[in-house]
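Every protein chain of the complex appears in place save one, which is left out.
Entry: chain A
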Amino acid sequence: MPTKPDSTMPDSTMPGSGLGASPIVDVRDLSVHFGLRGGTLARLFGRDAGVVKAVDGVNLALAPGEVVGLVGESGSGKSTLGRSLLGLAPATEGSIKFRGQDLASLSRRSLRDMRRHIQMVFQDPSAALNPAMTIEEAVGDALRVHGMRSAAERRVKVIDALERVGLSPVELFLEKYPRDLSGGQKQRVVIARAIITGPSVLVADEPISMLDMSVRAKILQLMLDLKKDLGLTYVYITHDLASAKYFCDRIAIMYLGRIVEIGPTEEIFANPRHPYTKALLRAIPDPDPGRQLPRDLPRGEVPDAAQPPLGCSFHPRCSEATDICGWESRDLRTIVEAHWTRRSPEEYEAERSLVGDLDHLERPEKSATLGKEGAESARAFLDRVRSEAPDDPMWRGVDMIEDEGSGVRVRFHEGVDPALRRSGGVEVACVLYPEESEA
């Protein structure tokens, strides 16, 4: 994947961040792959079930004091990227440098020591606290694992941290168990545990998505206050662009393990470039019932990350896809099956006998064979499918249809896997935005 080495943005385009400061965290070409277990039989015979590329070649540099949002659907790899910053998800390739030190080169022990500088806030505060520990123990344990033996010393720090996150009077909370607290209070405890070791980077993995609406803004405000007081740098992971707009200096849109667009928040919102970004922005609920926005949300589901689409991985769901986006056999199957859902059972049976089984299309390939009753009937079938949805972007990707065997072979255009490229104030990975000559 030819991602440009200079693709991480220079700080000059980032508002409100330290100008020209060297990045505090520098992620280069990071990939995190997970091996699949496969079925019992496959495991017995040692067959490889493939890998899921949770994070696939990501570059990201955090300037000190900035707030970077990682936005994407479930399965886009945003949480894995966040966890890998703490070394919780081991990097398969690439490097993560914290203040110039590569996390991958550290021993387990020094990695654990390192974690006092990069801390994490979790999505579900009820699950992130040990039910068998009091608040004092839970928050103080972060100090205890880093070698602070004296309980009295820890208590002073715990009280200070709890006061910082707005849990007062502190004495009321110290002896409580997590089950005695509300969701917002628990999240404050989780934040207190994260800041007590004096970190410089905080990874917040959907910190407000499990909370009541009424406390979400308060928690975000608390995090902004802490950033100001303690000079923190945030990685804010969310699926909610609306809160990211409020919170972030810079936003990275992720899709299937890649960053597809990254840039300053204002620019992303004012002028979204990637079709996926546009779709996400359209998906933000609008409280004005009188205004009806066209909500052509991306069709279908997030594809299987174990077998991502060829070319640009967003192309099957993209409304602006072109001929070179990487069309392939599975897209043909999708469109044929969509066609069949609108047929009567008799018509379906007739057409089904024409083309036979479609399971062989499940293997991603640049061409697909179809039909078993001769080329003519297969062509006629494809024409019927096409006439029903002539505007489907997939047809742009069809290069030619040639006779082969008992049917036809549909050849698709060679696809392009777009790299992250500069376009205006942002960087975007889409064939619609080709390389800009450096001004």
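Here are a few things to note about the model shown:
The rule we apply is simple: a contact is a pair of C-beta atoms (placed from the backbone, for glycine too) under 8 Å apart; a residue touches a chain by one contact, two chains touch by 3 or more; residues count from 1.
In this text, contacts and distances are computed from a predicted model.
Candidate names were "Peptide ABC transporter permease", "Beta-hydroxyacyl-ACP dehydratase", "ATP-binding protein" or "Ribulose bisphosphate carboxylase small subunit", and the UniProt protein name of the unshown chain is "Peptide ABC transporter permease". The residue from A:D29, A:E73, A:D141 or A:D399 that touches the chain not shown here is A:D141.
Remark: the omitted chain is touched by one listed residue; of A:I24, A:A63, A:A91 or A:L129 this is A:L129. Among A:V190, A:A279 or A:V426, only A:V190 touches the chain left out of the display.
Touching the omitted chain from chain A are residues 86, 88, 112-116, 119-120, 122-124, 127-133, 141-142, 145-146, 190, 193-194, 197.
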